[in-house]
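Read the structure below first, then the notes.
Here the complex is missing a single protein chain, while all its other protein chains stay put.
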Amino acid sequence: MSEPALREDAAASRVMWIYMLTGIAIFALMALLGLTMRMGQAKWIALDPTMFYAIMTLHGAGMITAMALCGMGGLWYLMNRERALSTLVAYWAYALMVAGVVAVLLSVFPGKFGAGWTFLYPLPFVGAAWPSWATGLFLLGIALVNIGWIVWCTQMFGCVVAKYGGIRGALAWDLVFHPKQFAASGRHEPPPQAFAALVAAVDGLLAGAAGMLVGIALIVHWLSPSIPLDPLWAKNLTYFFGHTFANLTIYMAIALVYVGLPRYANREWHTSQVLAVAWWGTLLFVAFAYFHHLYMDFVQPRPVQYIGEVVSYLAAFPPAVVTVFGGALLIFRSQLRWTMGSMFMFAGMAGWIVGGFGAVIDATIDINSTLHNTLWVPAHFHTYLLEGVVLFVLGWIFHQLEERSSAQSSPLMRWLVALGVFGGGAIFLLAFYVAGADGVPRRYATQPPPGPEISAWASIGIIILLIGFLICLVEAVRLARLRRAVAP
Amino acid sequence: MDFNQTVLVVFLVGSVLIVAAMIGVAATTRGAPQPQSQVQPRGYALRARWFWALGAATALALLISLPFVPYPSSAQLAGAQHVKVTAQQYGFVLPATIPARTPIIFDVTALDVNHGFGIYGPDNRLIGQVQAMPDYVNHLPFTFSKPGRYTVRCLEYCGVGHAYMQGAFEVK
Partner (left out) sequence: MTASRRTLVIALLAAACVVASVVPPIESSSIRLDVQTHHLAHAVIIALGLALGLVIASGRPVREEQPAWLLAALASPLLAMLLMIPATYDFTETHPVLHALDHLVFAALSLLTAYGGEHYLRGVGWAAAIALELMAVGAAFGYGIILTR
């Protein structure tokens, strides 16, 4: 069976770079805001609460959107090699998301909107320290981001359905249940990254619909406050949207590793029956895991709470047993070339699993009673976002730069970056975990002890982390320059 | 060591093991290489065992943890002393004293936005919580064994005064 030739074209790689560089630029700005928050909590700088919460809102919304942009651009590029995609549609999605980011930015600076990126009803409207237009602009911004996301999901959905023969083909149903006939038919199974595209598209459309519904309701409520919304309903929809959107950034970014890591290891990462079934699991689990955000809402139907715990536990299986295990197996006793790219990709998988472990612990209802809305929550999600998704994306960017320049970074550079990004990152994250276990609440502009002391340690960690990223940036620019030099 | 600290230690030990395993795998790329066709069968065999081990551990964890949900049973709701808690930007309305060693149900609601009702013990450790939501009443069962002064902190972001939203009660 010969593999179909992969399409490579300049227009597609432009789409990828535009998405990714925009995402990285937003990431860099938001990282500085993160440092600002932690320094405020450490009382190194004076940050009045209105400012703190405005920054917190922007940081949350900005970071998630930034990582989504990176994952979307990357996965779009990979899927375009499987089946030609309209660049026009990709640019629509991009333009909508960027317009959304700009609106959110303006609502926060100068608008001072600060209801949190989760905009939990009715907080955006009640007792606000910001003008009403800021609320409207923020809601519009989130809606635009969501519409851009929906455009992308729709295109991905159409792509996998058209390419692999319907949902059934995209799921590799026949590969799993009728492997002999499948092999005999001469059909190609979807490559691993196509499962990421399918799951992002399907769960993304469900989440997008939920976000659209609650978004419209909130905007209508903003225009006409006498229309009531049910707070529990709004909470369910908001978390379903927010959790799923954030969660999917991981499953999009891992596609980059599926394609990138094998090139370093000089081995192959194929679709197997096990891999397909694992992604079926993910498809299902991602759609129901958000229930763990509502454990402390005792009015939520009881069965839903139990389903939340079971599903959250099960969600760990596909990565732990298949993807990350598979990644480890891929490089085991291989002649892996250790470069910036491969280092980030491999380290990101470790971050994903460690953060996932922290998440599973918190997804235990009984434990959630004393960890919910403490700093344990940002602790675990920063672990798999910052030391997972961000690393997958950086790994991919370096992979591209290394391949195109046929150069790589010196070992000294790599060690410096590792020290900064992993070492500084570890201090930053550990501070979150320790404070969380000590019951320090999240989203406190001013923390009770031992919060401030721990925040000081965190700030030191962040500074080291950011120095690591800065070295990365310098190195990336160097490689990019080389690439230009060798390009015809 | 209280419950949360035990959880933290378990997490840290687990994380160190995970990272160590990954570093161990990374280190094998320095040794003599083996072809993928040779590594894979052994890897898949190990994966099967890992799957069952993780499955067993998960099943066990679920069996142990699920009976301990903080939600009240109808018997508890009927047989306990009810204490009304009302949250509002930025404070709580609740009784000043609560009897020790008596089954209590906190009937928690909010007047404006979502808040959280987080109970911190006399040693300042978080011992339980429930959301305070407008239009809904959440029932949190609790029996205090230790007398002393308990602090209540808001555990759901509720606006600029969130970090200062506190209350207190005495358990006697």
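Lettered A and B in written order, each chain numbered from 1.
What we mean here is this: contacts are C-beta pairs under 8 Å (C-beta built on N, C-alpha and C of every residue); 3 or more make two chains touch, one makes a residue touch a chain.
Fair warning: this is a prediction, and the values are worked out from it, not measured in the lab.
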Omitted chain touches shown chains A, B
Identify the residue among A:Val126, A:Val176 or A:Leu213 that touches the chain left out of the display.
A:Leu213
Residue touching the undisplayed chain, where the options are A:Met39, A:Val151, A:Val259 or A:Met296
A:Val151
Sole contact to the chain not displayed, among A:Ala12, A:Leu85, A:Ala129 or A:Ala476
A:Leu85
Just checking the interface: what residues of subunit A touch the absent partner chain?
85-86, 88-89, 92, 147, 150-151, 154-155, 157-159, 161-162, 166-167, 202, 205-206, 208-210, 212-213, 216-217, 220, 224, 226-234, 237, 299
Residues belonging to subunit B that touch the chain removed from view
135-136
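Note that only the chains that are shown with their structure count from here on.
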In whole angstrom, what separates the CA-based centres of subunit A and subunit B?
24
In the complex, the residues of subunit B that touch subunit A are 3-5, 7-8, 10-12, 14-15, 18-19, 21-22, 25-26, 28-29, 31-34, 36, 39-40, 43, 47, 50-51, 54-55, 58, 61-62, 65-66, 68-72, 89, 112-114, 116, 118, 120, 124-131, 133-140, 153-164
Complex interface listing, subunit A residues touching subunit B
49-50, 53, 114-116, 118, 120, 122-123, 126-129, 230-232, 235, 267-268, 274, 296-299, 302, 305-306, 309-310, 313-314, 316-317, 320-322, 325, 328-336, 338, 346-347, 349-350, 353-354, 357-358, 361, 364-367, 369-374, 433-434, 437-439, 441, 443-448
